[in-house]
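Every protein chain except one is present and positioned as in the full complex.
Every chain is named by a letter (A, B and C) in the order it is written, and numbering of its residues begins at 1.
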Amino acid sequence: MASITLAEAERVLQAAKAKALQIGVRVGITVVDSRGDPVIALKTDGANHFTFDASRGKAHVSAVFGVPSGETAARADSPVFRSLVMMEGGRLIFSIGAVPLKQGSEVIGAIGVGGATGEQDEEIARAGAAVL
Amino acid sequence: MASITLAEAERVLQAAKAKALQIGVRVGITVVDSRGDPVIALKTDGANHFTFDASRGKAHVSAVFGVPSGETAARADSPVFRSLVMMEGGRLIFSIGAVPLKQGSEVIGAIGVGGATGEQDEEIARAGAAVL
Amino acid sequence: MASITLAEAERVLQAAKAKALQIGVRVGITVVDSRGDPVIALKTDGANHFTFDASRGKAHVSAVFGVPSGETAARADSPVFRSLVMMEGGRLIFSIGAVPLKQGSEVIGAIGVGGATGEQDEEIARAGAAVL
Partner (left out) sequence: MASITLAEAERVLQAAKAKALQIGVRVGITVVDSRGDPVIALKTDGANHFTFDASRGKAHVSAVFGVPSGETAARADSPVFRSLVMMEGGRLIFSIGAVPLKQGSEVIGAIGVGGATGEQDEEIARAGAAVL
């Protein structure tokens, strides 16, 4: 299973950070590998402490299911997803703000963002994903 | 990030307690700093044991999001907030009864109240916040 | 079962706080009732965030067992105490720093302190207990 390298993840993260600063919002940003494990993450100055783990929870969903986390939100209340969230102690978030990172058709990771509106979070994530 | 001092928090707490006694309700009251960590807290005579931690859970929400906790209640069932509650082991409450404490436009903490009706809880919290 | 009132607990807390400031240490202080539930608690300026819950964990032990928490430390590793700590999710601490509050021979609560050395913690707790 191909997975994102740290060098690639750093480029994705920096592009997302630049977009967040341009929009003027305070967020947490996490890039995860194809398994959903974090490779690199940050929280911009003044972002609240939840944003760091929230961005990770969205990215995990997006990497595992291979779609933007927002596409899973309608099923967030399903018994399966509720149980998965519980298994992870809440560290899994079926909500808008993350997109998969792909190499051709293969998912090699995901980037998740938390702290702004859901739409802004996803816009920032897409700005990061665009550099690959 | 500026945060409330103990001396300020004590004044806030005493004002809120006076309001609770005046209304005649039994409550828990917690003042937290800008990160959501508790600075001072009490439970009035006869209040049930849950009120102590419930007031803290509301105050945490209000400090982190910078708004009265009641304004977050409509989204309490959202996947993001449900995951945050689970990450905190239930010690985060998206419900009416807490208000932020501000210095100018900056949030320096919050006061949360639990044990009466939601409206009374918030009235008591606002009486505390008014002394700053 | 007689239990401490908020008015009494406030006097105990203030005396302990005064002692902590006199010694010059940063601590969390919690007064609990005879059941071990918190009545009032604070954290002095600059004390780390763990001190708030740590003082509560010691006070809980002291109220329930009716002895200074330091006297239970030798058995902290026993299977019973380890299981109790786990039941409480770590919010129970068998270590020096708390003393029971008594009315005659009856335990009406306890005061716990955390953040300084164990001996200083207990000295501060005793200063609080002395006002009753």
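Here are some notes:
Assume a contact is a pair of C-beta atoms (placed from the backbone, for glycine too) under 8 Å apart; a residue touches a chain by one contact, two chains touch by 3 or more.
On a predicted model such as this, the values are computed, not experimentally measured, just so you know.
The missing chain, though absent from the display, is touched by one residue of B:Arg11, B:Arg35 or B:Arg126; that residue is B:Arg35. Residue-wise, the contact with the chain that is not shown comes from C:Val85, picked out of C:Ala18, C:Val67 or C:Val85. Within chain B, the residues in touch with the undisplayed chain are 1, 3, 35, 37, 89. Along chain C, the points of touch with the absent chain fall at residues 46, 48-50, 53-54, 57, 73, 76, 85-86, 89-95, 114. Interface residues of chain A with the unshown chain, by the touch rule above, are 5-6, 9-10, 35, 37-45, 49, 52, 89.
Keep in mind that, in the parts below, only the chains that are shown with their structure count from here on.
For the copy pair chain A and chain B, the superposing rotation over Cα atoms measures out at 85 degrees to the nearest 5. Mean C-alpha position of chain A lies 43 Å from that of chain C. The distance from the centre of chain A to the centre of chain B, each centre being the mean of the chain's C-alpha atoms, comes to 30 Å. Rounded to whole angstrom units, the spacing between the C-alpha centres of chain B and chain C is 23.
Shared interface positions of chain A, defined as residues touching 2 or more other chains, are absent.
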